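Take this structure, written in structure tokens, and hold onto it; I'll ask about it next.
Heads up, one of the protein chains got dropped from this complex, but the rest are sitting where they should.
The block that comes next holds subunit A.
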Amino acid sequence: MSDLTRKTAAELADALAAGETTSVEITQVHLDRIAAVDGDATAGVHAFLHVDVEGALEQARASDERRAAGRPLHLLDGVPIAVKDVLTTQGLPTTCGSRILEGWVPPYDATVVTKVKAAGLPILGKTNMDEFAMGSSTEHSAYGPTRNPWDQTRIPGGSGGGSAAAVASYEAPLALGTDTGGSIRQPGAVTGTVGVKPTYGGVSRYGLVALANSLDQVGPVTRTVLDSALLHELIGGHDPLDSTSVDQPVGGLVDAARQGATGDLAGLKVGVIKELAGDGWQPGVMARFQETVELLTELGAAVTEISCPTFVHSLATYYLILPAECSSNLAKFDAMRYGLRVVPDGDPSAEAVMKATRDAGFGDEVKRRIMIGTYALSSGYYDAYYGQAQKVRTLIARDFTAAFEQVDVLVSPTSPTTAFPIGEKVDDPLAMYLQDLATIPANLAGVPGISVPAGLAEEDGLPVGFQVLAPALADDRLYRVGAAVEAALTSRWGGHLLEKAPVLEGVVR
């Protein structure tokens, strides 16, 4: 067979079903690919923090046995997957990209991991991320940055740069990501891959080490829209362990993707968000975006401009709510029960150990957000900051509601720029935060969003992402529109955008 790593998950599933290959073969070629190109903190893609060679092959063998016995667990049984290191995996290290969790091996699986295992997908390993998912570049990983397969001097987006880069560099056909303000969609955009943030509550958060509980969602990271739909249907649905998960079955996503791929968007009403454009938006990004909007018209959609005036406040709102929640979430990392433990000389008291451990274990960005959040929740400041932010959040949600009374989906560029050089924004947190300008509103309102490749920017030849947003629980619309765009553009390009990416050199260890 031709290179199995180049196949989509759906194609691999078909090949397995047809008996043309085995899960062991598929898993092995991906492990080989990881060994060849992933490298480490100093060179290579560095998408993985931990690769589970033995475990993945064992699961692959079990999958092949099931299939031989005629009892596959799921369509994707045997198709390997990578898991973002913010999701707990029983028996596999889970660090969240932080020193403070170095060496921690969770005793339990996140619900999405349980579902993936129950469907028979071998887990290749855990992917790199900004520490505790704080960042848009994966440079804030305590274990070194992930590099963009399109240009290894550039960032792969963040916080889920590892999952996106793993998929973009053919190290894995599927990956799980998490999206709090764009951590699935923005890496998808800058690596030329597909990423979906489901409706808040659409996928269980149990076992997702929370960044900001009211914003976090687990979602698929893939190379095609159909693959995302397959994975989304697998991981979605109510979980009794997460009472914020929506109590209704997930479904119709794969059908929507297949229907969208036929290219017919007749009758679809599309709104272009007026506020997500303008100064600071890279011209090459805007050009690809405009082209894609025109494409929607060609496919039969009715496109109008929609104003969502409160969206200009979303970044400020987000950077109060998120730090507030994370300042509390991260309090548990105190050296008392697990993870790093630093005992200062001469003072082994609990308080001194907590202080020393947190000082040594957290990176600067994490400390910055803990301080902002602690301040925003403090007595006397709560109303002015956290309380006010919650009110603005409600207004942003109302803007969405009003917009969706007029149109079926909203669209924007996923990210204002293409991938920037590693190190460029490390000392300028505000510039980094601006990366998520277009993705954050969806998290604040709980609505779903997808990023699909829209082509390469003229000025740097790097991928641009096209974002589609839908009303809560209308995730199927993302797949319909995303698949239509994908089908039209790949046919225009004569293949997947990733085929234009440079061939990765093997890393010499």
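In this section, contacts are C-beta pairs under 8 Å (C-beta built on N, C-alpha and C of every residue); 3 or more make two chains touch, one makes a residue touch a chain; residues count from 1.
We take it that contacts and distances are computed from a predicted model.
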From the list "GvpL/GvpF family gas vesicle protein", "ATP-binding cassette domain-containing protein", "Multisubunit potassium/proton antiporter, PhaG subunit" or "Aspartyl/glutamyl-tRNA(Asn/Gln) amidotransferase subunit B", give the UniProt name belonging to the chain omitted from this structure. "Aspartyl/glutamyl-tRNA(Asn/Gln) amidotransferase subunit B"
Selected from A:Gly39, A:Pro80, A:Pro106 or A:Pro220 as touching the chain missing from the view: A:Pro106
One chain is left out of this view; which of A:Thr8, A:Ser63 or A:Thr94 touches it in the full complex? A:Thr94
Pick from A:Tyr206, A:Phe362 or A:Phe420: which residue touches the chain that isn't shown? A:Tyr206
Kindly state which of the options A:Ala142, A:Ile155, A:Ala189 or A:Ala324 is in contact with the chain not pictured. A:Ala324
So which of A:Met336, A:Met371 or A:Ala384 would be touching the chain we can't see? A:Met336
Going by the touch rule given at the top, which residues of subunit A touch the chain that is not shown? 87-88, 94, 96, 101, 104, 106-108, 110, 205-210, 212-214, 240-244, 324-325, 327-328, 331-334, 336-338, 350-351, 354, 374, 377-379, 382, 386
